[in-house]
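Pasting in a structure now, in structure tokens, and then I'll have a few things to ask.
Apart from one protein chain that is not included, each protein chain of the complex appears where it belongs.
Entry: chain A
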Amino acid sequence: MADGQVVKRAKFKSSVKDPGVPGVLTMTREKCVFKPSDPSSAAKLNIEFKSIKGHKFTKEGSNKHALLNLTQDQGGNYIFEFNSFPDRDVCREFVATAIASSVEAGRTGSERSAVPLHNEQLSTAEMERRIKLLQEDSELQKLHKQFVIGDILSETEFWATRMKLLDDKASRKPKQRVGLKSDMIFNVKPSSDGQSNRVTFNLTPEIIHQIFAEKPAVRQAYLNFVPSKMTEKDFWTKYWRAEYLHSTKNIVAAAAEAAEDEELAVFLKQDDILVNEARRKIRRVDPTLDMEADEGDDYTHLPDHGLPRDGSKDVMDSQYEQYRRSFLQDLNRHAAVVLEGRAIDVELGDTRSVAEALARSKQVELANEASDGNANQERLDRISRMAEIEDLQAPRDHPVAPLSIKDPRDYFDSQQANALKTFGDTLAGTKQMTSDLSTSEAYGSLRESISEIKAVGLRAPIVKPEVALKVLNGLNQNISSTKYQIGKNAHESVLDRLPKITRDELLLHWTSIQELLKHFWSSYPITTTYLYTKVGKLKDAMSKIYPKLRDLKESQSDFRHQVSLLVQPMLQALDAAFAHYDADLQKRSAKSGERPNGFV
């Protein structure tokens, strides 16, 4: 142990049932080596601790074997049987420290070296993340299988170009502003310690934000009271006291407490800010669902006219009226606030600034409403839109559709198809386009516009709208016609017309080449032997794909033209890589004569 090495007799077993191969197990800090007693046995082992993920062992007992099981991160495991439990325990402890230190070394190592030369030691979490990524993305999995398992790229190299995917934070970083949670979090149940009558409420910044957003009176009270009149803690204590009183539904008791404590009363009374807001909002509500207007028109229900109905009995003493508040109201209010969305950009946490920001945003809203005269018109338009019966309407054609590229691939596929098309009938196409204008006509029009500009100066629009429209139509027509010829619907692309096998093959080659080229080009300039061998391997892999591509091109009879158009850029890219490789090699050999030529 002192010299960092343990040597014990042990049997190596491929499984628990296996009788095992007797031999000597030697453990150093970096690895453990098993030498069978019988030198002819194939069960020689040389395991690096870096590849060991964990270890298991059997419990000490009379009729049990003293086993130690080392699990490898690739899934395999090694089982050793020791002669005695003490022997096993010594090894077990050694293994544990060795694994721990190697994990640590691997981690710091990967952080330090930009281009790690060896496989880094990965934490389980990291491993799981990679596995998950591979499972989620079949394309990635194919590449991984092809290159990493096929030993062209190392695990580290493969993932190095995909740091972004691995970077947990980057991938989960919100790209849009997050709205409010649907849950009503501030309706938290208090926790009780079960012994005294004390209850505890946990407040988080999120909860405070929700309370302030949904209960403007509480927000206002906070701004008024804290810290001049009371501490923040007292404030929230009072708030929860009020909530507790509400939850008992004893309105009389609530009124009594409120009468004694004017600050508490603020929480117990109806939220005036909310009432005013509701009154303001009801005026802007869609009249086709305004039930308040119905009530305002209902002469049958003059007090006590008509038949008595449920609910009309809720007559309450007016002195208590202001303390009534229902859970249902809270629910509606909550949903309304969530729907409005998060209106402030302040970091949650500083209670005061949150309160102030919310108060400010309300003021802005008020000002906007006051100045927004269009809202009325919009509401009217909306009503008349809603009144229309859509399916009785003749189909409306939109002369101008806004450009909205939802799936860029779809768009660029069609562009590619477009290119194909023009490539295919270049002559016909260009002729058609130019046949309208003779040279002199074109010249004339050019001169005309120059003199016009001279006379009037440059004025927008520089291009005549009709001309612009014509050009745009010409281009669009081309796009749509290729689309039409090539794919019946928007989701089809050129590739979809090819037989499935060909298409899959093409796509596979395409992604493979991409991956290889990425690594290839990123390896230059070659500064180390590591890069040198890497480039060599990459080049070999690429040259294996090259003939396949050519075969693919040749084998197609029906789509030969289109396939060759697709394959062509790939071949060109490969050619460029090969050329670069050869040139670089020549330069190297010219520079250092001692390096032999036979690397290729």
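Methods note: contacts are C-beta pairs under 8 Å (C-beta built on N, C-alpha and C of every residue); 3 or more make two chains touch, one makes a residue touch a chain; residues count from 1.
One rule holds in what follows: contacts and distances are computed from a predicted model.
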The complex lacks one chain in this depiction; which UniProt name from "3-methyl-2-oxobutanoate dehydrogenase (2-methylpropanoyl-transferring)", "AP complex subunit sigma", "DNA 5'-3' helicase" or "Nucleotide-binding domain-containing protein" does that chain carry?
"DNA 5'-3' helicase"
Contacting the left-out chain in the complete assembly, out of A:287, A:444, A:474 or A:569:
A:287
Where A:42, A:394 or A:501 are the choices, the one touching the absent chain is A:394
From the listed residues A:16, A:335 or A:467, report the one that touches the chain absent from this view.
A:335
Touching residues on chain A - with respect to the absent chain:
182-184, 187, 278-279, 281-282, 285-308, 311, 313-315, 326, 328-329, 331-332, 334-336, 338-339, 380, 383-384, 386-394
